[in-house]
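Shown here is a partial selection of chains from the complex, left in place.
Every chain is named by a letter (A and B) in the order it is written, and numbering of its residues begins at 1.
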Amino acid sequence: MAGPELHPLIYERVLRVAFEEDLGRVGDITTDAVVSAGVHGEAAMIARKSGTVAGLGIARSAFQLYEPALVVGLVAHDGDRVEAGAVLATVAGPVRGILTGERIALNLSGRLSGIATATRSMVDAVAGTGTRVVCTRKTTPGLRALEKYAVRAGGGSNHRFGLDDAVLIKDNHIAIAGSITKALTRVKRSVGHLVKVEVEVDTLGQLEELLKVGADAVLLDNMDPEVLAQAVAMVKGRLITEASGGITPETARVKAESGVDLLSVGWLTHSAPILDIGLDIA
Amino acid sequence: MAGPELHPLIYERVLRVAFEEDLGRVGDITTDAVVSAGVHGEAAMIARKSGTVAGLGIARSAFQLYEPALVVGLVAHDGDRVEAGAVLATVAGPVRGILTGERIALNLSGRLSGIATATRSMVDAVAGTGTRVVCTRKTTPGLRALEKYAVRAGGGSNHRFGLDDAVLIKDNHIAIAGSITKALTRVKRSVGHLVKVEVEVDTLGQLEELLKVGADAVLLDNMDPEVLAQAVAMVKGRLITEASGGITPETARVKAESGVDLLSVGWLTHSAPILDIGLDIA
């Protein structure tokens, strides 16, 4: 994986909300009734399918938020490709903590690993082209920082984290401003030196207008591979080029071969199935 | 749809977190720069694919939390089946509010409609059998109340909301207690009169043991349709019967025809793709 693990201060609120939600007003009435407080044991988090994992450190935090006495050892690490049956982590200590923490640990690591796996397959599909796979703002409300982290774990890269960290002038903005030029003029008055400006274009004509005014990046929306290649040729490296619109593992390579810098794929975060991870008690 | 809409007090925190996440430290720097505060306009939420919708009232709340002056009219209602191209809602008022609120409104309604659509297809697959489709605790952390609501909107029914509102004795509990009978004995000492007790069994032998001790429901895990039918026959209506394990739209009907009362499907909430919903500015 390219980058480091997320710091717990960034996701602690997510874990607390998850436990509030799951413990409700009484707690785990099954485990608390059946298992005595003193019973200790061991368990392993196992990948039921092959894939790329993410969120194992977060799963560890989940177990330990509920039961600080649990010892969680990570066998795999975020970004690793694993085979079905692989042990991802071991959990040892009070069995109540293992059984009650299980679902939240699995819900989070399963979802994030699903995103990492989807990203990895997309990254593999474009391997060697030099094109990067990036995600969008189509994330689960409340989980954006984690889901964008999972994309990085899968070998992808992040686009905007919110509405505030980059400008993206879309079709509706252009329509309201009257033209790309007018929209850009308004934006350039207020934008700081760290903020990059990207403009969405649907046609080569629009791209031509954009190249005259200048920006940092262009979003080439829903273009066929050939048009995409023409666009890249027109840009001549003056802008970062990004393709978007219905990109799947099947179509990714063809699009990437147009030479675009980035493929942005909403599907990674809004529709990737989980990676099935289970917990086996030793 | 079977039930009423969720009350905003139940999901207001989700909306606030979503806006914190998306507005960041400055807000929508593109829209605020390009669109003047006084510009008014109209837009429509449109289903890009056919499906069953959920979360339209929540989308309305999202728009209005950001811009109270927006008037949102629901054309479709949660639980409705819609065709691709159908107008789901109209939004009128300050354009800034429409463009900035768009992503959160669509992220939520898209996800919830995806769940409703998945549920509906499963419910349709078992139509006429008398079997109900239920969800699990495999939900997105922080969104459980909303995702369970989406299952209801899709015609499904809810299983436990947390670890506290029903007993579910699983294989690990039985292993630790020593037997189904011992686990049940422990549980019955503490459980209130409103709480139903369910036990997971993997074999007909275990079912036999359970039937002697008694409970409210049995989870028949990973059984073939024929074994399932035998189990249902053994139970003779004394317990609610629930089948789980790898149930897909393809296998659902066969499993339902065994006569089980419930099919529980984790996939509805952990892996259903979104329903693609877009916003068109008029």
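Simple rule for what comes next: contacts are C-beta pairs under 8 Å (C-beta built on N, C-alpha and C of every residue); 3 or more make two chains touch, one makes a residue touch a chain.
Quick caveat: nothing in here was measured; it's all calculated off a predicted structure.
Taking the whole complex of the structure file rather than the 2 chains in place, the copy count of the single sequence reaches 6.
Keep this in mind: only the chains that are shown with their structure count from here on.
Between the CA-based centres of subunit A and subunit B the separation comes to 22 Å, rounded to the whole angstrom.
Those residues of subunit B that touch subunit A in the shared complex are 14-15, 17-18, 21-35, 39, 41, 95, 99-100, 103-104, 106-108, 110-111, 114, 137-145, 161-165, 167-170, 172-173, 175-177, 183, 186-187, 189-191, 195, 267, 270-271, 273-274, 281.
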